[in-house]
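Note that one protein chain is taken out, while the other chains of the complex remain in position.
Our next item is chain A:
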Amino acid sequence: MTQPFQHARVQRATPSSRIAMSLCVIVLVGLVTMPWWASSGNIRWAIELSCYLAIAQMWNLLAGYAGLVSVGQQAFIGVAGYMLFVLAQNFGVNPFVAVILSLIAPAVLAVPTYLLLRRLDGPYFAIGTWVVAEAVRLATSNIDYLNAGAGLTLRVMTQYSQHEREVAFVILCALLLVATIGGSYWLLRSRIGLALTAMRDNPVAAASQGVNVGRLRFAIFIAAAVGTGFAGAIYYMAQLRITPAAGFDPFWASMSIFIVMVGGIGAIEGAIVGALIYFFADRLFGEYGSAYLIVLGLLTLIIALYARGGVWGLLQKLGDHPWFPVQRKLVLEDKR
């Protein structure tokens, strides 16, 4: 071989990513300080949007990178929500601490779910996840301890003032966004992210290049379940009430699919763009009911047929300005 190459330079950050990082810090500071400058209505919106962003990001990690298309992520939202309500209401655990403890439930549910479904491919895996979610919903509906189909109410929250609750919620939301979006970014920039991206592009070739595809999928499935459960716990804590019909609502899966498909699958930015589109479309056009849902469905169909990269993919065609660059670009002028 020729003279060994030394000190290859690799560029990872871009001007656009530096701007995006600064904006992220500003958004997080803005979010955490909301109780001092925003109305309660706007804080509720922020909580909801944070949950949508987190759930979509986790689904993007799952489907966009690990190739695991799940339509049963609501199972993890529901079990985390229920565990939070039980810990706080029945066991007297501080509800804000219980949010963190409730993450055990989705992790524990994810292990047997994955082991049960891992041999199924594509649509069979997707249907399997839906079946698991439905089974958990039905089981929850029949457990008297969980007040069966009537659900649970988080009465312990009345011991906190509205301001205290709002402060805790925005801090939890900031943690949620850092854990899910920041965590995804950190993961995708790491050695594991390289393997994940290879797996996304070609799982068979990735395995022949040293990537343990099975273990990585397992780890991502659990991580996505925990991230999704975290969002679910915060969402239902803010609602103060959970029922099997709401906690395990398949709407969560359709929402994730819409956000990621329209925003752009396999890109952190795609899930963010998609969540923003969904959130504001819901606020602006939600009152039109079924007509609005038909338009959302048609939009997903059009994107799937004509713009596989989603809105983010279209934006990237105008100029390569990633917000969260995960690539490793070799600086070519060094040596030939």
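The rule is simple: a residue touches a chain if its C-beta (ideal position, glycine included) is under 8 Å from a C-beta of that chain, and two chains touch if they have at least 3 such contacts; residues count from 1.
Here, contacts and distances are computed from a predicted model.
*Asks:* Going by UniProt, what is the name of the one chain that was not included in the view, given "Peptidase M75 family protein", "MoxR-like ATPase", "Branched-chain amino acid transport system ATP-binding protein" or "Ribulose bisphosphate carboxylase small subunit"?
*Replies:* "Branched-chain amino acid transport system ATP-binding protein"
*Asks:* Among A:Val71, A:Ala133 or A:Ala206, which one is in touch with the chain left out?
*Replies:* A:Ala206
*Asks:* Considering the whole complex, which of A:Val69, A:Ile171 or A:Leu194 touches the chain not shown?
*Replies:* Among A:Val69, A:Ile171 or A:Leu194, only A:Leu194 touches the chain that is not shown.
*Asks:* In the full complex, which residues of chain A touch the absent chain?
*Replies:* Residues touching the hidden chain, for chain A, are 1-2, 4-10, 191, 194-195, 197-198, 200-202, 204-214, 266, 327-330, 332, 335-336.
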